[in-house]
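Below: the structure, in structure tokens.
Of the protein chains in this complex, all but one are displayed in their positions.
Chain naming follows the written order as A and B, and within any one chain the residues start at number 1.
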Amino acid sequence: MSARLSELAEHAGIDFQGDGDCVIDAVNTLSDAVAGEISFLANPKYLSQLQNTNASAVILDPQIAAEFASANVLISENPYLSFAHIAKWFEDHDRGELPIGIHPSAVIGSECNIPDNCFIGANVSIGSYVTLGSGCRIEAGTVIADHVLLGENVHLYSNVTIYSHVTLGDNGIVHSGTVIGSDGFGFANDKGVWIKVPQRGGVRIGRDVEIGACTTIDCGAINDTIIEDGVKIDNLIQVAHNVFIGKNTAIAGQTGIAGSTTIGSHCTIAGGVGIVGHIEIGDYCHIAGMALVSKSLPDKSVASGAVPAMDHGIWSKSMVRLRQLDDMAKKIRKLEKQIESLSNGS
Amino acid sequence: MSARLSELAEHAGIDFQGDGDCVIDAVNTLSDAVAGEISFLANPKYLSQLQNTNASAVILDPQIAAEFASANVLISENPYLSFAHIAKWFEDHDRGELPIGIHPSAVIGSECNIPDNCFIGANVSIGSYVTLGSGCRIEAGTVIADHVLLGENVHLYSNVTIYSHVTLGDNGIVHSGTVIGSDGFGFANDKGVWIKVPQRGGVRIGRDVEIGACTTIDCGAINDTIIEDGVKIDNLIQVAHNVFIGKNTAIAGQTGIAGSTTIGSHCTIAGGVGIVGHIEIGDYCHIAGMALVSKSLPDKSVASGAVPAMDHGIWSKSMVRLRQLDDMAKKIRKLEKQIESLSNGS
Partner (left out) sequence: MSARLSELAEHAGIDFQGDGDCVIDAVNTLSDAVAGEISFLANPKYLSQLQNTNASAVILDPQIAAEFASANVLISENPYLSFAHIAKWFEDHDRGELPIGIHPSAVIGSECNIPDNCFIGANVSIGSYVTLGSGCRIEAGTVIADHVLLGENVHLYSNVTIYSHVTLGDNGIVHSGTVIGSDGFGFANDKGVWIKVPQRGGVRIGRDVEIGACTTIDCGAINDTIIEDGVKIDNLIQVAHNVFIGKNTAIAGQTGIAGSTTIGSHCTIAGGVGIVGHIEIGDYCHIAGMALVSKSLPDKSVASGAVPAMDHGIWSKSMVRLRQLDDMAKKIRKLEKQIESLSNGS
């Protein structure tokens, strides 16, 4: 599928400069683009690639666009966002019509409500009392247990597992291998032996939520685990029982959130972060990669914790000293007193 | 299903105070409970919720029960444990009869032994020479390879994968996405090229073991990987080849244990911990979240390692200094000598 530059500008709701009739048939990176393709510059570090690109058009912010007055440009205050819109346009038009219908190998329980425009793939298993909204796509090998409610246009990729009593709002996307609603890790200790505490809550997930691959979201112990609208969760993330994640928060790969912790809205949490249980992270917090968050954080906190990797020799010496830090601090205090005494005495 | 308070007390093997005929039909949290529900207080931090709860009865320790003399109370030395027993009672009675039988879409190999009271779900695949104990439940999409032995009442949730030569004891629970028996990460280096070392051992798991979602337990290289009775393993955990985990040890999410390491019994290992290979952790050890355990630990060790997250500005300065720690220690030593010399001289 192709479009003229002026059409793409209209689609993205932005202005253009140069030849509005220039025909574009794909998106690409600045360095790889060929004639007929559109690219974008969001990171100034790639400015040199802009100078050498073969792209027929580029998406630029107004300031840089002015410097490239002779080029075909979509002018955007947020080039990466406009690129998202343009790439989505090509994706939608290139994909062709999506299949609908239920594959004969799929197994579906009783009392289900599956609109005709849904797609249910090969070897899918759906339990009883399951309701799907219009336009859902459930791909091969995915399993949905009883009493599950999916909104409109939900897309579950292959080999996803949804336990019972899970709800997932409109436009939800769940990638393969992910498990939603598994039992929380709850055990009472009886003289050294762990006794399972039944995990009877569900999981409630809002609309416009995307969840990556091989991520696990446990059901609540009594109440539900809750993920609000617009949250984005990457791969291999652990969300424990009764966690609450506020709207539009984004969490990168391999982060883990322990039980009953509340995370505010509009947070950005980098990869490999660990957040202990029963604490509260405010809104608009940023947590850096591999940090261990052990206490509640107020709104707008910027927190870091991990030790950046260094040369192994320096690291070895530093780690020996790290255990001696309290002694070192005490020695400094003693030296200060001695100096004071010497200075007074001299 | 409902029960009188006196019946629940008898079931849990504990005393009650107040109206033994009070009818209870569900468990709930202190804050959400309504009339007809029972709750519990295990964490003193929620004492204010107890004062305001609408629950018809609560599970309390004897001291707090005495303070609430007018309330309907189950009196327990371990309220969380008693709650587990009560919640289990409701779960068992509310659930109704579990399905049994083999779904027609399941594929089962030769020389298998599957008792009639087992449940085998849709699109399950079972290899040859597989023996299941009485009352096993194998849910949709799960795959069991050849030569697997499951004890009685084993529950494999959907989309679990069990490789060949795995045994799992009575009452085992395995959550979705989990893989047991995959090849250990064993390669010999041949002038820069990695040559696979065949992983020919199995996995032996005791009774009453629960394993969370998307966890991986590798088979042994030659001997078996071993997990003893009563071990509880959370989500997204890596157990490498030839690891040994002693009975009743509990391990929280995203922890990784490298090859040939032995972990004692009754340990509690928090989330995100890394334990290097070929070491021995004693019994009754506690390892705090995200610690890297690089050496063997004696019994009853309490070990920590991760740097708790702090304000990004403080962290930046501290990390610069961390690389200078050895220099700082040497400067302190030099200052001490200078002071000594000055003191002697003065």
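The rule we apply is simple: a contact is a pair of C-beta atoms (placed from the backbone, for glycine too) under 8 Å apart; a residue touches a chain by one contact, two chains touch by 3 or more.
Note that the structure is predicted; figures quoted are calculated from it, not measured.
J.: Using the touch definition from the top, which of B:6, B:54, B:223 or B:262 touches the missing chain?
T.: Missing-chain contact among the listed residues: B:223.
J.: Identify the residue among B:105, B:131 or B:262 that touches the chain left out of the display.
T.: From the options B:105, B:131 or B:262, the contact with the absent chain belongs to B:105.
J.: Write down which of B:48, B:113 or B:304 is the residue touching the left-out chain.
T.: B:304
J.: Which residues does chain A use to touch the chain missing from this display?
T.: Those residues of chain A that touch the unshown chain are 27-29, 32, 78, 80-81, 83-85, 87-88, 90-91, 103, 105, 121-123, 139-141, 157-159, 173, 175-177, 208, 210, 212-214, 230, 232, 234-236, 248, 250, 252-254, 266, 271-272, 289-290, 306-312, 315-316, 319, 322-323, 325-326, 328-329, 332, 335-336, 339, 342-343, 346.
J.: On chain B, where is the contact patch with the chain that was removed from view?
T.: Interface residues of chain B facing the absent chain: 105, 107, 123, 125, 141, 143, 145, 159, 161, 163, 177-179, 182-183, 185, 187-190, 192-198, 200, 214-216, 218, 222-223, 236, 238, 240, 254, 256, 258, 274, 276, 287-288, 291-295, 297, 301-308, 310, 314, 317-318, 320-322, 324-325, 328, 331-332, 335, 338-339, 342, 345-346.
Keep in mind that, in the parts below, only the chains that are shown with their structure count from here on.
J.: Whole-Å distance, chain A centre to chain B centre, using C-alpha means?
T.: Using C-alpha averages as centres, the distance is 25 Å.
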